[in-house]
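One protein chain is absent from this view; the other protein chains keep their places.
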Amino acid sequence: MRLSAKLFHILLPLIIIGCKREQRVFDPGSTGATPAGATVLNEVSAGQPPTQKAPLAYQQSAYTVAEGKRLYEAYNCVGCHAQGGGAIGPALMDSVWIYGSSLEQIHSTIVQGRPNGMPSFAGKIPDYQVWEIAAYVRSMSGLLPSDVAPSRSDHMQASLPESARQKEHPEQENQQPVEGPKQ
Amino acid sequence: MAERDLAQRRLLDVSPLPSVTFATRSITWWGTLGMMVIEGSVFALALAAYFYLHSRADTWPPGVLPPELFWGTLNTAIFLLSVIPTEWYRRRARRGDTTSVQIGMILSILFGLTIIFVRYKEMLHLNTDWTQTAYGSIVWLIMGLHITHLITDWVDSVVLTALFFSPHVEGKRFVDAEENASYWYFVVITWIPIYLVIYWAPRWLRS
Amino acid sequence: MSDQRAQLVLETEPAESAEIRAERLARVWTEPSGFLGWFRAVHHTTIGKRYIVTAFIFFLAAGLLAGAMRLQLAFPEAHIMGPDLYNQIFTMHGSVMMFLFAVPMMFEGLSVYLVPLMVGTRNIAFPRLNAYSYYLYVFGGVTLFAFFFVNSGPDRGWFAYVPLSGPDYAPGKRADIWAQLITFTEVSALAVAVEIVVTAFKLRAPGMSLNRIPIFVWGQVVTAFMVIFAMPGVVIASTMLLLDRTASTQFYNPAVGGDVLLYQHLFWWFGHPEVYIIFLPGTAIVSTIVATFSRRHVFGYLALVLSLIATGFIAFGLWVHHMFATGIPQMSESFFTAASMMIAIPAGTQIFCWIATVATGKIVLKSPMLWVLGFFFVFIIGGMTGIFVASVPVDLQVHDTYFVVAHFHYVLIGGAVFPLFGALAYWFPKITGRMLSETLGVWSFWLFAIGFNITFFPMHILGLRGMPRRVYTYPAGAGWTVLNQIESCGYILLFLGVLLFLLNVWHSLQRGAVAPANPWGAGGLEWATSSPPVPYNFLDLPTVNGREALWDAAPDQPVVVGLHEDTREILTTRLLDAEPEGRDEFPAPSIWPFVAAVVTTILFIGSIFRPVAVSIGAIPLAIALIGWFWPTRRESARRRERDVWQKET
Partner (left out) sequence: MIAFLSDVPGFSGPQTPLEPAGPQALQIEHTLLLIFWITAVVTVIVFAVLTIGVLRRRVGGAGLPPPLPVDPKTERRTTWIVGGAIGVTVVLLFVMMISSFIASHRTAALAASSTMTINVYGHEWWWEIEYPNEAEPYRIVRTANEIHVPAGTVIDIHGTSRDVIHSFWAPNIHGKKDLLPGYWNDLTLEVDKPGTWRGQCAEFCGLQHAHMAFQIVAQSRDDFDKWFSSQLNPAPDPQTPQTIHGREVFLTHPCVMCHTIRGTTASSTVGPDLTHIASRTTIAAGTLVNNTGNLTGWIANAQSIKPGCRMPPNPMPASDLNDLVAYLETLR
């Protein structure tokens, strides 16, 4: 009895981790799907409670991070940031974070745009996809656990796969106040 | 026929049979042979994969020069030399000659040590790593497979040698010694095609 | 070596009474008791029983998963489950049935339990390896289900084609877990393969020359050889997949010289023989049961053995017929068509021999024979549809449709599961010492047979109506609905049939009639000992005088004496003519195989998350293996003084 209880306490976190890592949420609900930075007016599907926990969940699911990686290319982030090495835009796989390294900060960087070239994607990308991209961006500098970050992809190898990267501890973060996620 | 009871049963008396048997008469020998066949086919398929990937490539080796020959060739030579002490203690094992087996096994362990060291240098001087191209991956896979066998058999020899210096010297030990020798031959024999594929195939298939 | 030969003598008067000897043998051979004892067991009957029970549990689990699929497919555009769950379920169903049920049951379970008895020896060769392989198999299966329950079940199909299962398109750990499950099961299958070959080659009773080996043993030996040559294919394929995913190698990455078809070649090099690895034990069972219940030697022993071997060879010549649609050159297409058609010849030969046996014997319709007759009707249909998929142009139409699903369920359930139930009904008395109820047996047979055909026959039609495989749902207008619903109903009967079989087992374990040593009046050596067999299998090791040892035994058939009975000593004989040529002492029970299996499991699972776990785990594994092989002082001393050295010749 006691043993099984102990076992349960050991297994439970493992189970939760496992479940989270493999979570695949296809329909984020209307709030999650509303383009970030756009106003929510919605008669099509009943709104769902705003997901405050969203940021964490997005960093814990290998699927959402992989989706982020796919969108990073589909939405042509590669065009400026390359595979993270940076080109026109700053590198994303190093420890330098001009506008902050937290998921929320990256989210608002994408949504609001930043001076000197980073366009605002407000209204263009569903909110949940912004979170996915933000989560992937964090994985590029090894800030996500290796069993969540993507492995190598099926093209020329620019660098080590995200899952194998050393953690780049964010430094010289600009501490300017940055607004958190929408709703 | 547990239940049969006749006044006078015919019996097959097997008590004269030997209990220390070698080669095809020893069960261990057949077991080892089975393992060799399995691992042999793994090697064969890995090499087949190498040539399949070559058939799919336009340039070979892709983007790199063939590996330099020195360390690999050196190792092949040592491999071939190591057969001498091995064969010696294998024959002595048949006669139950403890001292010779002890000496022979220590010699072969030293050989093994040298080979593992040279193998390490080999890896350092390989012409590719496994993350760049499929060529690199298959080369490292084949090497890795062989190193695994190398180290396994070496540890095996060490343990067996230890047994030969313990109070556990008995008929079975000498059978084990012979098996150990034949397994070492397997490691040596498999190395030869691997050596040719890793070091010479890129030169012959150069394009 | 003349003085080292076994000689025939006449027993003047028994040296010791059978009771004393039996008591002594029992003391030496009885499995250790108690909680720890359970993990130290090494006798083939113990391990074999565990294999059979475990594999059957996995069979039930995978069967329930099939039920979930039938439920989802009973309605078009159903939302009972989403694609994510459905893909996990159909992948689990396939993988569990193939790797955790079919091979472990048909090959490992049955052969580990029966082969040593059938060749008349006291234990299987390499008993500790046998225990180790069993634990590895269990841990592999349990791990798979554990991950499935935390939503990490593999979802890429039991074949896990790249790049769909590769690092770029299969995020998370699901595909890695599949690859490691393969590693678990292949290691245990390979280990058993070696044990079976050596047992059948070296431990046969005196007189059981090659041409007297029971066909069941032949079947399992050929299967073992196929395992030995086929499994390395999937070893390499799944290792490369795992390396691609965890160590970012490039085997399957077309962008840098990798190739996606390489995986398919390697996988089917294993995957096609795999089908025969599952089917050959089935034919071996059929040959045995047909002979017993036709009350005659099976017709065409030589033909049967040769077709087993031929199947074993040809099976390696047709892996590409799973890849006809990948655009391979027409030349090799023709070759593989020819090979695929050719393999119908040995299969046909076997069928004809069995029919001949039936048609010239005296048939007793007990439930084992019923299952075998069921096998004929189901398997022949499956074999015939096999010709459709062997023909390239037709295969291009039916490949990856429900026609193929129907085909391989007819060959695999027909060729393996029907004989398996026959085998369980046939050997149940030997294994448990209780008889099964005939009535319940007959009922479960008919439920199963009818349910099976209702479930799977319509799939032929669905396939020809264009329904592809592995779809989690289908449009309402496609005209597939009614047939799918019929199939789903058939599943219920199938399920009841299995349930009734379980009820039968449970009931007879409670209060079944006690089984005599040889309830079917059969001819195999396994029937020479008591039911269930004594811990040492035979009081007197038997000698053999014909293919059906008990039927052909001379009235004064000699028995073997002169082995030490205070240790686990067994008799080794020569490969060809089974002439006695040596005595060997088998290892005693040990906890180390279990420990080694635990360590191996941790190593395998760890390597999914941290590749370095392989090198770290190697150290405790080495320690466990050393403990495994390290003898005790007493053993060594005893053996040393008894050692009789082989005379050099």
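A, B and C label the chains in the order they appear, each numbered from 1.
As a working rule, a contact is a pair of C-beta atoms (placed from the backbone, for glycine too) under 8 Å apart; a residue touches a chain by one contact, two chains touch by 3 or more.
On a predicted model such as this, the values are computed, not experimentally measured, just so you know.
Every visible chain touched by the undisplayed chain in the complete complex is listed here: A, C. One of C:108, C:186 or C:259 touches the chain omitted from the figure, and that residue is C:259.
Between the chain not shown and the residues C:25, C:177 or C:353, the one that touches is C:353. Although one chain is not displayed, its contacts with subunit C can still be listed: residues 82-84, 87, 156-157, 161, 163-164, 169, 254-255, 258-261, 294-297, 299-300, 303, 325-327, 330, 333-334, 337-338, 341-342, 344-345, 348-349, 351-353, 355-356, 358-365, 373, 376-377, 380-381, 384-385, 387-388, 391-401, 461, 464-466, 468-475, 478-479, 520-521, 523, 548, 551. Remark: the residues of subunit A touching the chain excluded from display are 24, 26-28, 30, 33-35, 40-45, 74-75, 123-126, 128-129, 154.
Simple rule for what comes next: only the chains that are shown with their structure count from here on.
Note on interfaces A-C and B-C: more C-beta pairs are in contact across B-C.
In whole angstrom, the spacing between the mean C-alpha positions of subunit A and subunit C is 47.
Under the contact definition stated at the top, the residues of subunit B that touch 2 or more other chains are 131-132.
Within subunit C, residues 244, 248, 250, 253, 256 each touch two or more of the remaining chains.
Against subunit B, in their complex, subunit C makes its touches with residues 3-12, 125-126, 190, 193-194, 197-198, 201-203, 206, 228-229, 231-233, 235-236, 239-240, 243-244, 247-251, 253, 256-259, 262, 265-266, 269, 517, 528-530, 538-540, 542-543, 553, 555-563, 569, 571-572, 575, 580-585, 622, 626, 629-631, 633, 636-637, 639-640, 642-648. Taken together, the subunit B residues at the contact with subunit A in this complex read 131-132.
Residues 1-4, 6, 8-22, 24-27, 30-31, 34-35, 37-38, 41-42, 44-46, 49, 52-53, 56-57, 62, 94, 96, 130-138, 140-141, 155, 159, 163, 167-172 of subunit B are the ones that touch subunit C when the two sit in their complex.
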